[in-house]
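This is the structure I want to talk about, given as structure tokens.
Let's look at subunit A:
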Amino acid sequence: MEFVLGHYNYWVVIFLMMVGFYIVISRGNLIKKIVGLNIFQVSVFILYISMSTVENGTTPILKEGFEVYSNPLPHVLILTAIVVGVATTALALALVVRIKEAYGTIEEDEIHQQDHSL
Partner candidate 1 sequence: MIDVLSWVLLGVGGLLGVIGGIGIHRFPDFYTRLHAAGTTDTLCAILILLGLGFQAGLSLDAFKLFLIFVFLFFTSPTASHALANAAMHGGLKPQLGRENGSGKA
Partner candidate 2 sequence: MHNLILRVVSKVLIPLIILFGLYVQFHGEFGPGGGFQAGVIFSAAIILYALVFGLEPAEKIIPKSILHLLASFGLVLYAGVGFVTIMLGGNYLEYGLLGSDQVSGQLIGILLIELGVGITVASVMLIFFFSFAGRGRP
Partner candidate 3 sequence: MKVISFGVLLFALWALLSGYFSPLLLSLGAISVALTLYLANRMNVIDHESYPLHLYSKFPLFFAYIMREIVIANIDVVKEILKIGSKGISPQVIKLPLPQQTDLGRAIYANSITLTPGTVTVELDKNFVTVHALTKEGADELLSGEMSVMIPDQLADK
């Protein structure tokens, strides 16, 4: 029981990761692939933050009356990763827009078909 309570968090994170992974490898629609990548990304964030949590700890901002703080380092890494993540997502979406303009579709297999027929 204690083992489950101590680890359920990681298992849900792995489940989420795998859902994202599944969307990326099994679906052909490029927008959906990006959504899948984002799910994967968010689940990695949750994994990092789970590791930073300390029992009975609080937010790492000094305040009177609190002594145990959670680990600030993963917070910093993830904080910047989120903003970088949105920047890369925007780049990927821009590429999708250009692909649509060039191929007229955002379905992966249709794009492949066109490439072969050329």
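Criterion: a residue touches a chain if its C-beta (ideal position, glycine included) is under 8 Å from a C-beta of that chain, and two chains touch if they have at least 3 such contacts; residues count from 1.
Candidate selection criterion: all candidates are chains of the complex that A comes from, given by their letters.
In this text the structure is predicted, and so the values were computed from the model without any measurement.
Asks: Once the contact definition is applied, which of 1, 2 or 3 turns out to touch subunit A in the complex?
Replies: 2
Asks: Sort out for me which residues of subunit A touch candidate 2 in the complex.
Replies: Touching candidate 2: residues 59, 61, 79-80, 82-83, 86-87, 90, 93-94, 97 of subunit A.
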